[in-house]
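A single protein chain has been omitted from the complex, and every remaining protein chain is retained in its original position.
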Amino acid sequence: MVPLEWYIWLATAVFAIGVAGFLTRRNIIIMFMSIELMLNAVNISLISFSYYLQDLRGHILSFFVITVAAAEAAIGLAIIISLFRNKATVHADEMNEMKG
Amino acid sequence: MLPQVLFLYFAFAIVALSLAVITRKNPVHSVIFMLVLFFHIAALYLTLNAEFLAAIQIIVYAGAILVLFLFVVLMLNLKEEVTEHRYISLWAVGVLLSIAISAIFLMTLSSIPLGAKGVFSPDVIASETHTVALGKLLYTEFLYPFEIASVILLVAIVGAVVLAKKRLKS
Partner (left out) sequence: METALKFPVLTPAMPEIIMLIGALAILMLDLIVRKKDFIALASLILAGLVAYNVFGAAGETFGGMFVADGYAMFFKLIFLVSLMLTILISIKYIEVERVNYGEYYSLALFSTLGMMIMASAGDLIVLYLGLELMALSTYVLAGFLKHSLRSNEAAVKYFLLGAFASAFLLFGISLTYGITGTTDIRAVAAYISENGLSENPVLLLSVILFSVAFSFKIAAAPFHMWAPDVYEGAPTSVTAFMSVGPKAAGFAVIGKVFLIAFASAKLSWVQVLIPVAILTMATGNILALMQTNIKRMLAYSSIAHAGYALLGIIAGGAEGMAGVMSYLMIYAFMNIGAFAIVILLRSEGFQGENISDLEGLSKTHPLYAALMLISMFSLTGIPPTAGFIGKFYIFVSAVNAGYTWLVVVAVIFSAISAYFYLRVVMYMYMREPKEEVRLTTSPAVNLALAISTAAVLLIGVLPSSVIDLAMYAAAGF
């Protein structure tokens, strides 16, 4: 059997890649996709914990994470569209209306 | 032997695809790589006895969320994106932070004391199928969070309409 740690290491790797994408990319949409990567990493860890704990709570939580991710995607993309209507940019470092 | 080989294939594919998602110039390519990534993650769930979640990973994540992303990327028509800088000027800080995070996590998570075992052994789940087991729990023990999730989806609808609609009647 594959040890639990392997799965958690995989989750960690995906999580860290998501963090890196969030912190380095300029494009808001890619930043948002990096957050989705992080959520998927969490789901991998939850489901593998669930499997090794022989318990379904992790499955339930990851089910809710997917639900919330869908809601988040709808709202996040609506926010990006309403930004784009006023200023045709999707770059995080060009958002500088406020300084101080 | 076979489980290990399968796991290693999926692990390498998932990591490589994740890297592809965050490094592509063209957001459309990122979305496509993410789609392939989600199929791999769904397959990984299958190896963990989570058939229902593997299905919704594909139906909801790949089928709904990614299509939404693709719509927005195409709608905003980001042509100039391909010719511009991909990364912020301080990208090295982000990479270092992420390497630090993974190093700390990997060191800490080298041995995990597993908590109290539950009652849902693979045999129990196999006897009544994963979907039934999950559904029963969801509508009994986890009814309350399930209801909250429905409110969250409602707020998402209201919020998306408020923000994305061109003009609301005042």
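So that you can tell them apart, the chains are marked A and B in the order they are listed, and the count of residues begins at 1 in each.
The working rule: contacts are C-beta pairs under 8 Å (C-beta built on N, C-alpha and C of every residue); 3 or more make two chains touch, one makes a residue touch a chain.
Bear in mind the structure is a predicted one, so any value in this text is a computation, not a measurement.
Residues of chain B that touch the chain left out of the display are 104-105, 108-109, 112-119, 124, 128, 136-137, 139-145, 148-149, 151-152, 154-156, 158-159, 161-163, 168, 170. One chain is missing from the display, and on chain A it is touched by residues 8, 15, 18, 22, 28, 31-32, 35, 38-39, 41-42, 45-46, 49, 53, 55, 57-58, 60-61, 64-65, 68, 71-72, 75-76, 78-80, 82-83, 85-87, 92, 95, 97-98, 100.
Going forward, only the chains that are shown with their structure count from here on.
The geometric centre of chain A is 7 Å away from that of chain B, both derived from CA atoms. Chain A meets chain B in the complex at residues 1-2, 4-10, 12-27, 29-30, 32-34, 36-37, 40, 43-44, 47-48, 50-57, 59-60, 62-64, 66-75, 77-82, 84, 90-93. For chain B in complex with chain A, the touching residues are 3-4, 7, 11, 14-15, 18-19, 21-22, 27, 30-31, 34, 37-38, 41, 44-45, 47-50, 52-53, 56-57, 60-61, 64-65, 68-69, 71-73, 75-76, 78, 81, 84-89, 91, 93-95, 97-99, 101-102, 105-106, 109-112, 114-122, 130, 133-134, 137-138, 142, 145, 149, 152-153, 155-157, 159-160, 162-164.
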